[in-house]
Structure formats: C-alpha cells, structure tokens
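One structure is given below, encoded as structure tokens.
With one protein chain held back, the other chains of the complex are shown just where they sit.
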Amino acid sequence: MMFATAMLSSQTAAVTADVALTGTGEWVANGFFYAMAVVAIVAALRMVTTKNVVHAALYLLVVLSAVAGTYIILGAEFAAATQILVYLGAIMVLLLFGVMLTRAKIGHESELDYQQRWLGALVAAGMLAVMSYSLWEAFGTDKLPVDQTPQRTQEVSDSIFSTYIVPFEALSVLLLAALIGAVVVARRD
Amino acid sequence: MFLNQFLFLAAALFCIGIYGVLVRKNGVLVLMSIELILNAVNINLVAFGAYRGDIGGQVFALFVIAVAAAEVGVGLAIVLLIYRNRRSIDVAEANLLKG
Amino acid sequence: MFGAEETIPWIFENVWLVPALPAASFLVILFFGKRLPYKGAEVGIAAVGAAFVLALIATFTWIGDIDNAEGGDESHSEEAAVLRVDGSDGALPVVLTAEEEGDGHGGGPRGAPIVTDVEWFGIGTDANQVTLGAEDSVATESDGASSGFGISIGTLVDGQSVMLLFVVTLVSLLVHVFSTDYVHGDRRYTHYFAFLSLFTSAMLFMVLSSSTLQLIVGWELVGVCSFALIGHWWEEKPNSDAALKAFLTNRVGDVGLMVGMIILYFAADRSFDIVTINEMAVSGEIPTGTLTIAALCLMAAVMSKSGQFILHTWLPDAMAGPTPVSALIHAATMVVAGVYMIGRLYPVFFEGFAIAGSSLNAMAFIGGLTTVGGGALAFVQRDIKKVLAYSTVSQLGYMVLALGVGAYTAGMFHLFTHAFFKACLFLGAGSVSHACHHSFDMKADMGGLRKHMPITFWTFIIGTGALAGIPPLAGFWSKDEILVGAGVFPGTGGNGTYTIPFIFGMMTAAMTAAYMTRVIWLTFFGDYRGHEKPHESGPRITVPLIILASMAVVVGFLNMPSGFVKALRLPEGWAHRFEDWVEPEGVASFVGEENDFTHAKPSLALAIIATGLGITAGLAVWQYYQRLYRIDPKATEYPNGIASRNAVVGAGHRLLVEKYYLDHLYTGIIAGATKGPVARLANWINQNVLDGIVNTAGRLSVGAGQLVYRFFDQAVVDGAVNASGRTAASSGGILRRIQSGQVREYATLMFGAAAVLAAIFIFAV
Partner (left out) sequence: MQEFLDTWGITAMVFLPLVGVALMMAVPQKEESLQRWLALAASIGSAVVGVLMLWNFDYDDSGTMQFAVDHRWIEVITARYAVGIDGMSLPLLALTLLVVPLVLIYSWNHIPAPGNAKAFLILILVLHTGMLGTFVARDLVLFFVFFEVVLLPMYFMIGVWGGEQRLYAAIKFFLYTLFGSALMLVSFLALFRVTGSETFNIVGLAERVAEGDISLTTQVLIFGGMFMGFGIKVPMFPFHTWLPDAHTQAPTQGSVLLAAVLLKLGTYGFIRIAIPILPEAALEWAPWIGLLAVIGIIYGALGCLAQTDMKRLIAFSSVAHMGYVMLGIATLTDFGINAAIFGMVAHGLITGMLFFIAGSVKERYHTLEIKRLGGLLIQAPRMGWILGITTMASLGLPGLAGFWGEFPAILASYDPAPGLSDTLFRVYMVVAAIGTVLAAAYLLWLLQRTAFGTPSEEFVDDPEVHDMVFTEWLAWAPMLVLIVVLGFLPSLIFDVTNTPASMVGDAVNALGR
C-alpha cells in the first residue's frame, strides 16, 4: 500500500523531469531503512543466539553499523559518524579484547545460554507486545517532517556547548571517574 | 516516513537486548546485549529529535554513546575481575546476592 | 613532437600487437602445446619475448619523442591535445583529428596520448539522447540504417601505459623463464604456460585500453586468469578455496567498477572514451558531486583489486598459487591494476575527491590505513610468501596513498620500482622454497641458507634493501618521493592536509625494514632447521633473479630530485626523468585549474629521517634475533616472549594472528549467512510459500472436508487436554525457582513484572 503510493508519487515526480527528491527520495529512504532494519534485527537475533562468542561480537558490529545507517536516514550524520567511530572503533575492540583476555573459546561453545531460554523469550516478547501496542496507540501513523535537512554538525556542537554545557561537563567527569574506576577494579594487586 | 517505523525498530532491538541479558551466561555477551539496549534508546532519541525538529535528541544520543563507552570500560573491568577471582565469567556463578 | 601533418610512429599505431602476441600464444599452447617438444613453454617465451621487444621499441620511441620535444620546444604550457587515429579502414595511418584546444600552433604538446580506435559495436540511437522538452525532439524518425553510437575498441598510448607495457612484458618474460625450471614436471605444465600467456595478454589489453568498457573487460579477464592460476593445483581444497575467495572478493569490487563506469559513461554524454571522460572531468563539465560518487564506486574496485584494507584478505590467500604466479600477478602486475586505473582516470579522482582541497580524502586514508595494517600483519606470519604478500598489501597502500595525496608521479614511480624489487623477492622466495623441498615455512624448514645459496641470498638482500628504502636502491627514491608528496614535512610545500597519511607512511617505513629483517634472519641466518641439505638453484632461476635485482638497484636513479642532482654535480638532464616521461601533460593534464596539481619540494632532512627510522627498526630486530641466537641457535622465538607474559600484548598478537577477524566477518558472517540461513530461507519460501500456494490451491479443493474433520476432532479436543496439563506443571516450576540469588533471575522477574505492570496501566487505567 505504502509502496504503491510511493511508486505513483515517484512517477509523477519524474514527469516534472527534475531530479525528484521528495517522492522518490522518500521511497529510497524507506527502502534503505527497511533494509537496515531487517539487517539490524536479523543480526541482533543471531547475536543473542549464536554459539560463538567472536561471531556474536561481529554480529553486534553489523547491528551497530545498521543503526548508524538509520541515523543517516534521520539526518543525524554526526551521530552516525560518532556511532561508527566510537562503537565500531573503540567499543568493539574493547569487547574483542575482553573476549580474548577472559580466554573465552573463539570457536563454538555449547554452554553459553541458560536452559530456560523460553522464559527470557517470553519476557522479551511480552515487553515487545506492550511497547508495540503503546507505541501504536501513541503515535499511530504520525509522519516525520518531510523537509528533513540534515542537522548540521555545527548546530550540534553549538547546542552542546551552550544549552547542554552542564550535562556535557558532568559527562566528562563521569568518563574520568569511569576511567579511574576501571583501572582500579581491573588492577592486579 | 513514519515516526513509528523507527520506534518499532528500537523496540525490537531493545527486546532482543533484554532477551540477551536474560539468557546469556557469558559476561561479555551480556555486555554486548546491553550495548544493544543502549542503541535502541539512541534510535529513539534521534528519531524523536527528528520528529520534533529538536537538536537535543541527537545531542543526548551522543551523550549516551559516550556513557556507553564508559559503561563498557567499567563493565569489562568487572568481568575481568570476576574472571580473575573465579576463573570463570559465567554470571550464573556470581550469586552473592543470594539471601 | 609530431603535429597533425606528421605521421605517428609505426609502433604506436600497431601497439595492439603487444597483447595480440601472447593471446596467439595462448591459443597455440592450448591446442597444440602438449605435442610440442617443450610442452608449450617455448611458444610462451617466444611470444612474450617478442612482445617485450615491441614494448622496448615503444618505450624508446616514446622517450625519444619526449626528449626531442623538450629540446626544441621549451615551453611546457601547451594547451591540451589528443591525437586520434581511426584504425577501422586499415589503410595508411593518418592523423584524423589532432584535437587542439586554444591556439595550438603546429607541433602538438609533448606526452599527448595517442588513441587508435576501431568501432566495436553500435548500440542505441541519437534520438534517445534528445531529452524531452528540448526544442527539436525528433524521436520516431528511423531510416532503417543502423545509426548507433559507435563503441570503440582501441589502444591508448601515453607515458603511463608505455611504462606498464615495459614492466609487464619484462617481468612476464622473466617469470616465464623462471617457471620452466620451477614448475618443471608439474602435472599441468602446459596449461600453466597457457594461462601465463593469457594473463599477460589480458593485462596488456587492459593497460592499453582506450575506453572504460575495454578496461572492464581486461580487468575481469586478468581476474579470471588469477583465479585459474591461484587454483592451479585445484585437487586440494584450500587452493580452490583461495581461488574462489580471490574471485569473489574481486567481484564485490567489480560492482563498484561497473557502477562507477556507468555513472561516468552517462556523465560524459554517453562516452566510454577515457580521454573524453578525463577532459570533461577537468573542464568541469561533469559536476563534482557526480565525480565524487563515481570515484567512490571506483575506489571499491581499487580496494578489491589492489588489496586495500578491508578487501585485502584475498591477496595473502592467493599465495596458494605457484610462486612465479605470485611474483607476476600478485605482486608486480595484476594487483597494481587498481592503482593503474586511478592513474588512468586521475582527473576523475582528483576532482571527485578534491585531492588538492583542504580535507582528508578517502583514497589517502584508505591507502594509509592499508599500508600500516598490512605491514603489521606481516610480523606474525610463518610463511615467507605470506610476509611478502602482506608487504605487497602495504606497498600497494603506499601507492594509493601517494595518488590520494596528489603525488601522481610518486605513486606511479613506486608502482614501477615495486614491480621489480617485489618480483625479485617473490622469485627469491620461490628459489628458497625450491631448495627447501617446496616448503614456505620460515620457522620450521629454513635458516642459515646464505651459505648454501649465495646468489639467491644476495639478490634477496638487494630486494629487501630496496623494499625497506635503503639508499641508493630503487625503493628509497620512490618511497621518499611519496613521503615528500604528502606535503606535511616542513619545507615540502604542502598545505598540511595529509598529516595522518604522512604519519602512516613514516610508520610503515620503519615497519617494513623491521619485518623484512625478520624474514632475512629467519631464512638466511641462524642454523638450518630443515631436513635435507639445501642447494642453490639452477641458472634458469638465478638469472631472472640477478636481472631483477639489478633493476632494483638501477631504476631508482630514473627519478632523482633535481636538488640531489645539483648537489652531486651531475648533468641537470638526469633529474626527474621518469616524471618527464610518464606524467601526463596532454589532455589528461590538470594544470591550470584553480585546484592546482602541484609538485612537492624534496627535502633532504626527511630522506635522512625516514631512512634512519628504517635502519634503526631493522637493527633493533636484528639485535632481537642475535640475542635469541646466542640463547639457542635453532630457536625462532623466545620461549617465554612478551606475548605470552603480558595479556594485552598477547591479545594484540592474537588480533594480528586472526587477521583482525576480517576473515571471520566475511566467511563466517557474511558468506556464511548468505549461503546458509538467507539462501535456505529463500529456498524455503520457494518450496513452501510460493510453491505451497500453487500446491495448496490444488489440494485444498480436494481434501477440504477431511482437513476440517481432522483438525476439529483430533487436534482441538485432544490438544486442549494435553496443553492444560503441561501448563500446570511448568508454572509450578517457575514458582519453585523464584528465590535463587541470581542476578539474571531477578532481572527476568523485574522485566517481566515491568511488562505486566505496563500492560495493566495501558489497558486498565
């Protein structure tokens, strides 16, 4: 249904013979989003079900990249870039190191899950049901504003250093504390 | 584009993360699942930011990313500590909370 | 050099003979090879030898033209021009069009590309080009005659292609000779030479292509030859796996190649012609945005073909092929196809990536990353060929880096020098393995070989020196030029944009020397660790080695900086010869745009620092192994090394051993998922959903009543009884386990309760 309308609008847009951005752009963005969403969800599912720790980490990498893709669709290019840099660059390496430092087997490991997987699945499914229902009730078919210009990096930095300066500073302190804390906790005495 | 398509994606990732936290034994895997949850939150933040035309959503997503980095650092440190003390990172064996 | 009235030298007109000779030899070997006295090897050598002679003629004609033009016509600021020849009538070579822009007076500029084209096929009509809304849209007129756009096939001769002609034919010839001994008595000796010929022909075809379509054809043909030669011993699965991996990884890049070339085709008003595309890219007729997208797509092709990070993983695996093949294809020629393509379409990349601009571009960054990432991996290999393979990856990164920072000549020069010293190293490794009973394991089967095989040893040392950039060997000059070209070091005259690539380049300079010292020590020093006594190889192996090693000594002097020449009081004409010969100043030139294409100024201090870094790193590794030797002459690593003592270093070491887990990502995750779950899902949908609909449509009409009966009577009534029993039992189980003291169970409870509560709030309140 949505597809059909998108298709029709795409054709009319092309008739006006300019580089159609509104109709087809949305169609492409939607296609891209759903591709990303499917990749993210499939990879996430594999991540929590795979028997191989390193594969799980690599699946997480796929999820994180896909999420970065959705940021781009939402016009948040800086967030996407940060996602890639911080998550893919830093956190993934940390996790891989964690895997290796704890001498987890790189290959298959049979005993990664608890026996009662269905309980966890039940809870997760329950939450998903509740959330989906309430999301649908609350937002229904609300649309995002059409004229989405990418939010410029400059605006982001401007607001960080003006409106959100206090949280920013607090975050800096938190990072410092976490750094020291991690060193203290992991130090070999 | 609907707002909800992003929110539903986030909800799905969130619940998958919850599932991972609940069923995984390996501490590192639990941390990964938490990353998934945080990412779901981030999608929500950015999506609402775009919905309301407010830059704040993105800013807070950035904050969350930074916090996540800290969280992974501390979390891994704890996992390492558990590993060093117990030669295992099975979180099931960490049951000191038992009454 | 020659104006519109003059004729073009015979060799440039008929340069198609160079690829045609090996192609003919391929057919001859394929059909008659087994019946010939030397099983086809002689045909291959003769054909490639003849091609080499032709290439030499072409090279010296080109050099002569350039030097003559320089003598008579001092000003280099001629306007762009291209000499086009229509070869389709096969009649006298006449210059049809000497397209000159501006007030071209008489003689064309030096270094103008010479294009000789014949029509390949025609497709499409002009009417299609008329966009609607244009004034004179004549669409339906068709007078029956085939009025297609001619798509041409032909040759493009300029400095770059002549240089590659020389390199490819020379290395190929030497590899042919080397192979007659190396693969002697192989199970598929004849096929081996057939494919060497086919590869040489395809590579030359690609090098000479005048259109992007032809480039794609050549590009894929060299890929398939590489596939066949990597999988030469296809009886063993690892070999055919490596071949498949190489082909498939390259196919991924080929998607980029195809899309990029298609974009350029339409952007250049439906033309595949390389010169036209370059002209339009320089003149700004193609919007920069389009160029950027095209350049990014093409970059994917470069990444796969030229082994750039993260698509480099096939190249080390490709070492499963015979060693001469590795030397020819996976070191000297095919893998530089990506670099060559960047050079061919340099205006596209230059404008698309805004190389002269003020921000770091993808090409320089990828090149830099590759050069360091590849070099680091070389440290942990046991297999001598794999070290060389990663070193190739690293050096290819250098070339891409050079092109990415705008140092065109430096990149091409490094391509040129690298071909010789890396082929020398690979053939040297082949010679070593020939002596060590076809093992490539440095740690288990080598050591102390310098006494047994002196020629191989010395040529290998020269190759290593050139690779590590020890003056005055070839690698020093080209590497130094790249570092200078980054324009970061004080006094080199850049705008400081490329700091990161520069740092990567410096790091690699040190790393290269270090890991090559490791190879030398493990292979040639220490005590011999193999079983039977090694021996020096025969002349068919050593002579190519000596030739390549002497090339590795000499070719660097082709492009000395003028300051150096002055300092040594050498004739001034000796400076930057290579630059004069190869750097395009014809149509493909981009001088004069506001994004100017400039040359960096050489710096003596930088050369000293870079060389010093390399030598220091090499000496440190040397010291490391000397100490080890004093502990245990047969040892290859410390029994309790730092990697086993320190967990973090151990983890880093493991990251390298696991090759950054990229293979896990590709094979396990991407290929595994596509081949496994995704393909099975598609098949399942096919069998059960699509087919199911068809089948059910038939079956439903037959057995509906029976189904209803079965479902109602058997499933519902019986099922309800069974299910209620199960539910009761399991709910008791939950209650029993509630108080266990485990975080997980509390979490489960918490989330579960949250979900329930939320549900209550939503529905009840």
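Which chain is which? They are A, B and C, in the order written, and residues in each are numbered from 1.
Here is the rule we use: a residue touches a chain if its C-beta (ideal position, glycine included) is under 8 Å from a C-beta of that chain, and two chains touch if they have at least 3 such contacts.
Source: prediction; values computed, not measured.
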**Message:** Checking the contacts here: which visible chains does the omitted one touch?
**Reply:** A, C
**Message:** Tell me which of C:V255, C:A567, C:V648 or C:A753 is the one touching the absent chain.
**Reply:** C:V255
**Fill in**
Checked against the full complex, the residue among C:L604, C:V657, C:L690 or C:L757 that touches the missing chain is C:L690
**Selected residue (touches chain absent from view) among C:I123, C:A567 or C:M750** = C:I123
**Touch with the omitted chain, as defined above, among C:F247, C:F489 or C:Y660** = C:F247
**Residue numbers in subunit A that touch the chain omitted from display** = 7, 10-11, 13-15, 17, 19-20, 24-25, 27-28, 31
**Complete:** Omitted-chain footprint on subunit C covers residues 119-125, 127-128, 130-132, 137, 139-142, 144-148, 216-217, 220-221, 224, 231, 234-235, 237, 240-241, 244, 247-248, 251-252, 254-255, 258-259, 262-263, 265-266, 671, 674-675, 678-683, 686, 690-691, 694
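Basically, only the chains that are shown with their structure count from here on.
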**Item:** Rounded Å distance between subunit A and subunit B, as computed from the means of their C-alpha atoms
**Value:** 11
**Prompt:** How big is the gap, in whole Å, between where the Cα atoms of subunit B centre and where those of subunit C centre?
**Reply:** 40
**Asked** Using the touch rule from the top of the page, what residues of subunit A touch 2 or more other chains?
**Response** 97, 101, 114, 119-120, 123-124, 127, 131
**Asked** Which subunit B residues reach two or more other chains?
**Response** 18, 22, 92
**Item:** subunit C partner contacts - residues on subunit A that touch it in the complex
**Value:** 17, 46, 52, 54-55, 58-59, 61-62, 96-97, 100-101, 106, 114, 119-120, 122-124, 126-127, 129-131, 133-134, 137
**Complete:** Listed in rising order, the residues of subunit C that touch subunit B in the complex are 739-744, 746-748, 751
**Message:** Looking at the complex, which residues from subunit B come into contact with subunit A?
**Reply:** 1-9, 11-20, 22-29, 31-33, 35-36, 39, 42-43, 46-47, 49-51, 53, 55-63, 65-74, 76-81, 83-84, 89, 92
